[in-house]
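A single protein chain has been omitted; all remaining protein chains appear in their positions.
Now for subunit A:
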Amino acid sequence: MSVGVNTETVAAAGPGRHRRPGDKGTGRARGVLRRPGTWLSLAWITVVVLGSLFASVLAPHDPLDQDLRSIYQGPSGTYWLGTDSLGRDVLSRLMHGGALSLLGSGEAVLVALLIGIPFGLLAGYRGGWADAVISRIAEALMALPVIIILLAVVAVYGRGFAVSMGALGVIFSAAIIRLVRATTAAVRSELYVDAARVSGLRAPRIVVRHVLPNVIAPVLIQSSLTLGTALLIQSGLGFLGLGPQPPAPNWGAGIAEAATAINQDAWLMVPTGGVLVLTVLAFNFLGDALRDAAPAGRGAAATGRFFGHRALPADSDAAEPADDGVLLRVRGLVVSFPEDGGGDQPVVDGVGFDVRPGETVGLVGESGCGKTVTALSVLGLVPGAGHVAEGRILFDGADLARMPEKRLAAYRGKRIGYIAQEPMTALDPCFTIGSQLVEPLRRHRGLDRARARARAVELLGLVGIPRPEQICRAYPHQLSGGMAQRAAIALALTGEPDLLIADEPTTALDVTVQAEILDLLRSLQAELGMAMILVTHDLGVVADICDRAVVMYAGQVVEEGTVDQIFTAALHPYTRALLRSTPEREATAGPLPAIEGTVPLPRDWPAGCRFAARCAYATEACSAAPVPMLVRDPAPGGPRAARCIRADSWKAVDHERAAGAV
C-alpha cells in the first residue's frame, strides 16, 4: 500500500511549460480518450459511486441482515457475491461500505485541495518569506509517518473515519502545496517576461485569470492519484478495526473479516479485496491518462530501440569495387522515420558521396537538410525509431548498413570516431574525464588500467589540454566548453580511428574557441592521417579545413566538388545562397542576408526541384520532374556534380538582371 505522497511523477507535468493558446495537445488528448482503459476506469468508478451512494435503494439485501443458515455461500442468484460468516450478503455490504469509503477518501482529497491550493498559490505567487514558511511546513508534513499519525488521531478522537480522513487531508495538502507552488512560480516568471499582458491587472485577477487555469490540470491528476491512495489508507484503518463500530460495513473491515474466515471460505477475499483494488486501479489509471493527455505532460517517453541499428537484409548484389582507394562510399542512402499515422517517411533520400583516406569532406546545409542523420547512419546510430531503409554504406569494402549490430559495434570508436555538437552534454556527468577515456582505451587497445590511464593523459595532452593529469580527475561540469570539446575529441581518438565524424564541432562554442578547435582538428588530422567528415552549416568552416564539400538540401545532395570549385564556381543556386550568407572570416560588417524561406519538412517535399520555392531562378521546368544529379566531371579524386537543371544558365540571369538594373 502506498502511503507516501507521490508528487514527483506529477511535478513533471506541472511547472515549466504552461498551457498557451495554440498548444498542440488535443491530438494526444484524443489518443488518451481512445484508450479502452480510460473508458473502463470511468465506467467502473461510475458504477462504484452510484452503487455506493444509492446503496439503500439498489442493494439487493439489507447489509446487516443475518441468515445463519446460509453462511459462507458462494456466489448465487440470490447472493451475487456470496455471503459472509453471519450469512450477510457480501454485495450489499460492499455497496453500503463503499459510501463510507468513497466519502472518506473524498473528504481527505477535498481538505487537501482546500488547504493546498490557496497556500500553494500564495507561496508560488508571493515568494519570499511566505514561500519559505509554507514550503517548510509542507516539507514537515511530508515527513510525517502517515499511518502512525492517523492512529494517534484515532486514539484521541475515537474511531470512525470523519476526523482521521480530515487529518489525512491535512497531510496530503503538502503534495498539493508543492505542486501548485511550483506551477504558479513557473507561470509567474513567464508572466513577468511578457509583462504587457499583465500591466494594470491586480494580483488576484492575475491569479484567477492566468495562474489558476494552468494549475487545474496538474491538480486534477494529483487528486485522482491521491483518491486512490486515500482509499488504500482508509481501508488500512478499517482493516485494523478503527473504522466505525462493527456491524456497520466498510471495505477494510470486510477484508479483515474475510481474512479471519479464510480457512472456511477463501472466496470471500476476492470480492472484498477486488472491489478495492479495481477502484484504486481505476483512479490511478485515470490519473495517468490525464497526465498523458495534459499538454504540459512529459509525453510518452521514447521507447525506441536502444540496441542499435536495424541491419538491412544481406543481398548478393556485387558491391561496387572498393579497392579504388575509397575509405567510405555511401550510395543511395535512404533513412526513414516511422510516421504518426503509420508508414515510413524518409528524411534522407538517396544520398551518396565518397571519402578517401586522409581527406576532409564537409557535409554542408541548413539544419533540417539531413546532414546529421546521414552522418549518424554511418555509425549505425540513427536516433529513435529511425533506420536505414535503402542504400549502401561501404566502409573499407564492408557494407555497414547490412552488418548486424554486434559486428558494427566493433567499428564504433575503433575505426570510426564521432564528435558531437554540444560538448557540455557529450560527456557523462557522473564520471571523471579519465574514467570515460580509460573504458574505450582498454576495450580498443587491450591496455591494463594503469597503461590506459597513462594513455588517457597522453591523449588529453595531444588535444591541447593543459595539466592533463588534473583534467583526467575532473568531472565534465568542471570544464569550460572548449576544454570539454577537447576532451570529447580525445574520447573520439581513443581507438585511433581511420575516419572521424564531427557533427558541428564548433557551433556551440565561443568564436575565439571555435578557431582553436578547428586548428586542433586540422593538426590532428595531419598528424594522425585520418579522414574526416565535418558536418556543418557554416561554409566558412568548410573553407577553413575541408578538401571537398558535399552540399545537402532537403534530404538530397545538391552539389559536390572541391572547396575551390564550390567557392569560386558554385553550380547550384542553394550553394550560392549559402555562400552569400557566410561571413568573411575577418570582417563581418552588417547583418548577413539570410536565405529567405525555410527548408521544407520531409512530408512537404515537392516532386520536382526541392529548392524551387526559394530559388530566384526557378522556372516551370524545375518543378516538373525530379532533378537528377548532373555529373560534370567524374574526377577520380571526387566528382564535380550538381542537382540543378539551370546550372549553366542561372548565372547569366544574374548578369542580365544586373545589367537591367543599371
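FYI, a contact is a pair of C-beta atoms (placed from the backbone, for glycine too) under 8 Å apart; a residue touches a chain by one contact, two chains touch by 3 or more; residues count from 1.
The definition used in the following text is that contacts and distances are computed from a predicted model.
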item: Per UniProt record, name of the chain withheld from view ["Oligopeptide ABC transporter, permease", "1,2-phenylacetyl-CoA epoxidase subunit B", "Septum site-determining protein MinD" or "Carbon-monoxide dehydrogenase medium subunit"]; value: "Oligopeptide ABC transporter, permease"
item: Which of A:Ala99, A:Ala311, A:Ala426 or A:Val599 contacts the chain that the document leaves out; value: A:Ala426
item: Residue of A:Tyr125, A:Phe172 or A:Phe239 touching the missing chain in the full complex; value: A:Phe239
item: Touching residue (missing chain; options A:Val47, A:Val208 or A:Ala266); value: A:Ala266
item: Option touching the unshown chain, where A:Arg35, A:Lys414 or A:Lys651 are the choices; value: A:Lys414
item: Sites on subunit A contacted by the missing partner chain, in the whole complex; value: 1-6, 8-9, 136, 139-140, 143-149, 151-157, 228, 232-233, 235-236, 239-240, 242, 255, 258-259, 262-263, 266, 269, 272-273, 276-278, 280-281, 284-285, 288, 301-308, 379, 381, 383, 409-410, 412-414, 416-420, 422, 425-431, 436, 439-440, 443-444, 475, 477-478, 488, 491-492, 494-495, 501
